[in-house]
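Missing here is one protein chain; the remaining ones are kept as they sit in the complex.
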Amino acid sequence: MIDILYFAWVRERIGLPKERVETSAATVAELVEELKAREDRYAAAFADLSALRVAVDQELADFDAPLAGVREIAFFPPMTGG
Amino acid sequence: MIDILYFAWVRERIGLPKERVETSAATVAELVEELKAREDRYAAAFADLSALRVAVDQELADFDAPLAGVREIAFFPPMTGG
Amino acid sequence: MDIRVQSARFDFGAEAGTFAAGHTDAGAVVTFTGIVRRDGGLARMEIEHYPGMTERALEKIAAEAMARFALADCMIVHRHGPMEPGEMIMMVATAARHRADAFAAAEFLMDYLKSRAPFWKKEYDADGAAWVAARDEDEQALGRWSGG
Partner (left out) sequence: MDIRVQSARFDFGAEAGTFAAGHTDAGAVVTFTGIVRRDGGLARMEIEHYPGMTERALEKIAAEAMARFALADCMIVHRHGPMEPGEMIMMVATAARHRADAFAAAEFLMDYLKSRAPFWKKEYDADGAAWVAARDEDEQALGRWSGG
């Protein structure tokens, strides 16, 4: 089981801030493919990965990051702090 | 007649902050030569021109600046503001 | 290193004054503050963040600044939640012996906060709401620190 968090327009497009999923995906990219296959709103949110960023256990990561031992994944657009 | 002002260690070495002199010098450099010829304390203060800066009518200038029409000359070490 | 993530307003002048008065051993203090601009018909702004990761990211950014520059100290205050035009969004302050370090560290902190801290701005005006897009310049600004 892994927690998936969504922020900003990714959260709005998918329609929820957080969910817990059962997955056998080995990498973030594989998890994204599983989510996209679920429903249109996921497919729409993940249509352009270059517009998205990912954090693995609260650290910025790449989409090819492994999921073994990971508790929390977050997807969001490029950050706009400051 | 021209006003000459001295600041920081130039003032201390010459022993006064300001004086009015009659000069026929055409440039700042010529005025410096006149002053150096006066007394040892001037010769000491102006011994190394690379350690000095000059302002002509309150604007930074070079030692070859002309004196025609000038009212005020100031000599001082490199500035240390901020 | 004082790091605060909060929804409450903060008093930039009081924070800057206290920070500077607390670093009279340093000699040079630089501050930056970002303000919700009163222009372009903006009615309000809302900043979303990632609780937990935000604090970690700011701690990491501040520690990196302390390691890279000859700093005596640095601070970051960053708000989230709703804000009106004219309100302060965030501030950083740096204290160093020499001004070059204080300036460079403040710019470094800002460049990382802009693009690497998990905050997302949403602007509301008469026509509706829109997420602020990341600026290419902000991403490019990070490049200048990668040589160090």
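Letters A, B and C mark the chains as written, and numbering starts fresh at 1 in each.
The rule we apply is simple: a residue touches a chain if its C-beta (ideal position, glycine included) is under 8 Å from a C-beta of that chain, and two chains touch if they have at least 3 such contacts.
Just so we're clear, the structure is a prediction, and the values are computed from it rather than from any experiment.
Which visible chains touch the chain that is not shown?
B, C
Of the residues C:27, C:51 or C:82, I need the one that contacts the missing chain.
Touches the omitted chain: C:27.
In the full complex, which residues of chain C touch the absent chain?
So the residues of chain C touching the missing chain come out as 11-18, 20-21, 23-39, 85-86, 88, 97, 99-100, 102-103, 106-107, 110, 137, 141.
Residue-wise, where is chain B in contact with the chain that is not depicted?
With respect to the unshown chain, the touching residues of chain B are 5, 7-9, 11, 55, 58-60, 74, 76-82.
By our rule, only the chains that are shown with their structure count from here on.
Using mean CA coordinates as chain centres, what's the gap between chain B and chain C in Å?
48
Please tell me the distance, in whole Å, between the geometric centres of chain A and chain C computed from their C-alpha atoms.
Taking the average C-alpha coordinate of chain A and of chain C, the gap between them is 26 Å.
Any idea how many Å lie between the Cα centroids of chain A and chain B?
71
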